[in-house]
Each structure stands twice: as structure tokens, then as C-alpha cells.
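One structure, pasted below without further comment.
With one protein chain held back, the other chains of the complex are shown just where they sit.
Our next item is chain A:
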Amino acid sequence: MLPHGDDEEKWLAEGIAGIQHNAFYMHRALDSNDLKDALRYSVQMLSELRTSLLSPHKYYELYMRAFDELRKMEMFFREETARGTISVIELYELVQHAGNILPRLYLLCTVGSVYIKSKEAPAKDVLKDLVEMCRGIQHPVRGLFLRSYLCQISRDKLPDIGSEYEGDADTVNHAIEFVIQNFTEMNKLWVRMQHQGPTREKDKREKERSQLRDLVGKNLHVLSQIEGVDLDIYKETVLPRVLEQVVNCKDELAQHYLMDCIIQVFPDEYHLQTLETLLGAFPQLQPTVDIKTVLSQLMDRLSNYAASSIEVLPEFLQVEAFSKLSNAIGKVIEAQVDMPVVGAITLYVSLLTFTLRVHPDRLDYVDQVLGACVKKFSGRAKLEDSRATKQIVALLSAPLEKYNDIGTALKLPNYPRVMDHLDNGTNKVMAVVIIQSIMKNTTCISTADKVEALFELIKGLIRDMDETQDDEIDEEDFKEEQNSVARLIHMLHNDDPEEMLKIICTVRKHIILGGPKRLPFTVPPLVFSALKLVRHLQGQDGDVIGEEISATPKKIFQILHQTIEALLSVPSPELALRLYLQCAEAANDCDLEPVAYEFFTQAFILYEEEVADSKAQVTAIHLIIGTLQRMNVFGVENRDTLTHKATGYSAKLLKKPDQCRAVYACSHLFWVDEQDGIKDGERVLLCLKRALRIANAAQQMANVTRGSSGPVILFIEILNKYLYFFEKGNPQVTSSVLQGLIELIKTEMQTDGSSDPSADAFFASTLRYIQFQKQKGGAMGEKYDPIKI
């Protein structure tokens, strides 16, 4: 019958009361130096520890009460023996008359402590006797606490080297022997505990055993604190004996905990020098033991040690720590066939962390670890355990963080192989990590080979990896991913045009497979990257003409042409049109008339055939007009063809106001305000007049349909165009023409019923401008003088 909640509290309270009660009389006896009564009440007090009703936590509380009282007994014993009332040997005999074994042994240990202190017998003999006598308690909880008491009171009385209880030449061994024996007995009690009691309470028992674990582990802590345990003794005696106990107890909980303890309580140097022995124990542990956690802790500890000082690194090399750990991990993974994949990867992550810290120069080690991972994965389906994939991301990120250079990772043959085993989602996560690393370190990837390798790594972002079109992909995430690819493309650069061209071709090869969703993100950065190369070549101005070179603007424009074409399948005609215009402008700057003409032709074809939306048409035509206006490469004939088309399309836009604005914009195609720019005043005027006619028509249409206000603002806009050309000296635009237009607008505004405040303001400020120019004097003032407002 094991206790629950309130019952347990009650039993604890009763136990405490029993201890207090007897302690009261014990104190009285102590105060009157009454040894007999002191012993009697202390025995009764200690009898409270015979309870089986308490959980380890509560028992510990009770134990601590008794423990504190025993300190008073200990002091009393010391005083009594010092005064010579009784010899310590007699006392040692006397306490053994206590009727109950548990109180007897607590008292015996207490007197034993005084006995050792008195040095009337060698410490080793007293300790040996005590550790043997404690065998009398075979109840696990009571036995563990009693032996933990022995461990505590002997803690500062071991015949350690340099201790005041140091004995013969073999002194340290006696100390070690004592602790190991106590440890062994405690471990047995602890392991045996699981078999006592009904099976249905097994979980509860395991929980209680877990609470008791530090009582056992404390012995190892004591061992580690023994001064005389040097590396040799640790290697020859301590470690083998402790491991023997750990392996032979065949208990999962004990093995896991004790291996952890060994790793934590003994110093790093010892572990390094005994790696083989320590690691050799792992495959002998029960198959259910969570070895990976323990091994990881060992590697983490050693990694920290390696990081602590550069001076310790030779130690690692000398003992070939990496290959030993790597071997051990291999064996453990082989032996534990049921170990989940996440366990294996966790081990590899720790090993990788270890090698990155200890052997940062050994890329082959890094690749070896990755290779071991690949081997583990081979023949399996893609990983879908989220904990496992998380560990792989950690595994693959570690070298990036360490070297801050993707170039290093690209040199590892097994790196992409590990990535191949990731599910698509994780593959993408990893690809993003890689890109972020590149962006963070502004790493420039400068050869086509590296680019090839890199795109192989991040292919999860570049193209669809399986047929199942992922419908659950978040639109925002997708955009974010593709934007990061776009950013990446700008990080691929080489100053050598030949290599840069190769890079561009490589990127093109990959992104062209991206499908309609990705191309709009990836084509523009590639186009601009290629145009940058074009500008670069153009800057070199034919230095290399005649050489066998492929990196010529012409060739690049050809590639660009094909690349932009890919957008048509998306379809994304507006984007393609913009890019064609960009190319045309670049070709213009390279003085390549046929090429520029071809791009314009493509742009017009797109406009005619693909751009259907009227708003998109407006935007496109203005882009065309703007670009065309800046072109100076064209001969008369080509130019006429293109401007003719542009004005034609302008006049055919769906809405009158759009037509009007596009047409007056076309006027700039005939008047380029540059040294050698075309200045065809007549055709400018034709455009403006045509715009006026359209504005008129728009006005009339508005009157018919709504019977009210028309777009007066168009007239004002046209007036401003007139003013521009008037000032630029177009002979066709005279002051009287302007005067007429002003009057027209005034009339329109008066007849127009409702007023449009923005039109009013626009007109007013236009008039103010004219007024200002008139008053300015000089040539411009004279020019404006005839106009009356």
C-alpha cells in the first residue's frame, strides 16, 4: 500500500512529530550528559525512518530532520570520548546493542565518523566495517538513504592523499574501494527496487526511482572529488569498475543516468584520455537506453572544452577523438536498429558541432559526417518526421554558420546529397537558410561552376519538385521565397565578362524551368544582371574587338530575347513588354539599331496581341512613348515606322481622355530637346491639334451622355503642352494660337455648369505662370507679351 496525497502528508507529519518528540528527550539527555538516555531516545527517534509509507521526496524531509539531530549526537559523542567518559571503541560496541537494525546502523555510522576522527583505528578499517554492516538493510529506500548517510559522514574522512586520514601506500585505493563498494551496493538496491511491488504500480515506482537517482550518483561525485584519483587510477581502476557496474546492472534508467553522471562529474581531460573505454560501454547498454542524449552530452561537453582554449586542441588530435567518436556513433546506430532517425541525426549534429570546433580546418571530416547521414538515409523514403528534419536543418546550417561562406559548403560533395533526402518543405527552408547566409555575409558567387552547385542545392525553390501541385502553399511564403531567389541572382557576379556570361547562362538554364508562377520573379533580376554586363562591355568600348569572344552585347541581347520570351507562356505580357523596352534602350546605347528595332517590334507585337486590358494598354503605350522618345539610334525610316505605330495606337485607346493624353504625349516624339535631336514643329502641332479634337469629342460625348460637365481639364493639359513647345521655340506654336486656346478654355469653363475645383486650380496656376513669364522681362517676357489674360 503506497501513500497518496493527504495520507502521505499525515504520515509525514506523524513522522516529524515522532522525531521532534524523541529529539526533545534526547536533547534533555544530552544536556545532562546522560549517554544511556541519549542513545535510547535517539534510537526511538531514528525508528521513524523505518516507515515504508512515504515517497522518496517526503522520506527525504524526514531524513533531513533526523540528520540534523544526529549532528548533535555526533558532537556529544566527540565530547564524551574527548573527556574520556567512554572510549570511542566502547561506544562503537555500545551502539550496536540497539534493538532495531536501522537506528543501530545510523548510530554506528555516526560513531564511526567520530571513530575515524579520533584516529584510534585506520580510517580504511572503520569505513570497510561500516560499508559491510550497511548490507543489513535491504529495503531499497531505507537502504539508499542509510548509505547516503554513510557517504555524507565519510565524505571528509576518506584516506585520500594529502588528507589527514591518509594511510599506507595503498591509501587512495582504500578510499576508492570504499566509495565504489558503497556505490555498487546502492546501485543494486536502486535497480532491484523496480521488481518489488505489484506490476500495475510500475510507472509510479519508476518515478520514485528517478527521484532517488542522485543518492546513487552522489558516490560518483565523491569519487571525482578524491584528490588521489589521477588519470592513471581513473583509467585503470575507477572507470572500468564503475562501467562494469553500469553495464552489468542491465537497467535502462540506471544506465542512462549513470553514464550521464560519469560524463558530468569527471573532468574533460579524463574523458579524452579514456574515450575508447567510455565509448566501448555504449554498445553494451540496454537497447532501450537513450544513448543519443548521453553521447550528445559527451560531445557537447568536449566541444566546449575544445572551444575553451586553443592549448587543449593537441590533446584531441593526439587521441584521435574525432575518429573514435565517429566510430562509436556508427556502432551505436548499427546496434540500435530501432533508433528513430531523429536520434541518429541528433548524434550527427553533435559530432558535426564537435568537429567544427575541434577541427575547423578539416572539411573532409565535415563531409564524412554528412556522408554518414546520407548512408543512414539511403533506401528510405524522404524524411517526414518534423523533429528529424529540424535536426537536419541544424546539421546543414552548422557549416554555414561556422564558415560564413557558402563556398565552403559547395565544396562538400555530401551536402547536396543530404538535402536530397529532405521533404520539399524542409528543402525549401534549407534553401532559404542558404540564401540568407549568402545575403548576410554578402558572399559573391563568382564562377559558373559554383552557381551550378548552388542552384542544385536550392532547386527546391527554383522548380516544382513533384507532380502534386502544392495547393496548400501559402501565397505570402511563396512570394517571400521567390523574392529571396531574385535577391540571390544579384549576388552572382564576376568582373570577367566571359565568366559572367557563363553565370548568366547557368542561371537562365535553371530558372527557365521554374514554371509560370516563378518566372515573373526570376526573369527580371536575370535580365537586369545581363543588362549590367552589357553596360560593362559597352564601357570597355571595343577593346577586344576581333578576338574570339562570345561575351558580346549582341550575343547577350540574343539570350535576353529568348529569356524574356519565356514570360509569354506565363503569360505575363506587361512584364515582358517592360523588359523588351529596357533591352531596346540598352541596345540603343550600344548603337545596335537592328537589335533595338527588333525589341521594339516585339514590344509592339505584345501590345497588339497580348495586352488586352485597357488600363494596362494605357500604361504600356506611355512606356513605349517614353522609351521611344529617348532612342537616338534609329534612322529616319525606322523611326518613322515606330512613331507612326505609337501615335496610331495612342489614338485607338479605349477611352477618349486616355487617347487624348497619349496623343499629346506623342508630340514629344517629334521634338527631342537635345543638340542633334529631331525638331519637327509641324508634326508636333499635328499631334497637339489631334489631341484637341479628341478633347472636343470627349466634351461632346460627355454632354450627350450626362448632359453636364466635360473633361475641361484635358484642354488645360493640352494648353500646358503648347506652352512647353512655345517656350522651346517651335515656330508653329504662336502666341495667337495660345491666346485662342485660353479663350476657348474660359468659354468652356463658363458654359460648363458644375465646376471642377481641380481644373479651376490647374487653370488658375497655368495663368499665373503665364503672368509670371510676362513680367519676367527679357526674351521670354517679350515672347509672352502679346498674350492677354
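Basically, contacts are C-beta pairs under 8 Å (C-beta built on N, C-alpha and C of every residue); 3 or more make two chains touch, one makes a residue touch a chain; residues count from 1.
Quick note on the criterion: contacts and distances are computed from a predicted model.
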Which of "Ribonuclease P protein subunit", "Ras-related protein Rab7", "Acyl-CoA N-acyltransferase" or "Centromere protein M" matches, in UniProt, the chain that is not displayed: "Ras-related protein Rab7"
Full-complex contact with the absent chain, from A:49, A:215 or A:332: A:215
Identified contact with the non-displayed chain, of A:7, A:68 or A:334: A:68
Residue of A:31, A:420 or A:640 in touch with the missing chain, whole complex considered: A:31
Contacting the left-out chain in the complete assembly, out of A:56, A:497 or A:657: A:56
Chain A residues touching the omitted chain (full complex): 14, 17-18, 20-25, 27, 30-31, 40-41, 44, 47, 56-57, 60-61, 63-65, 68, 71-72, 75-76, 151-152, 155-156, 162, 210-215, 217-218, 220-222, 224-225, 227, 260-261, 264-269
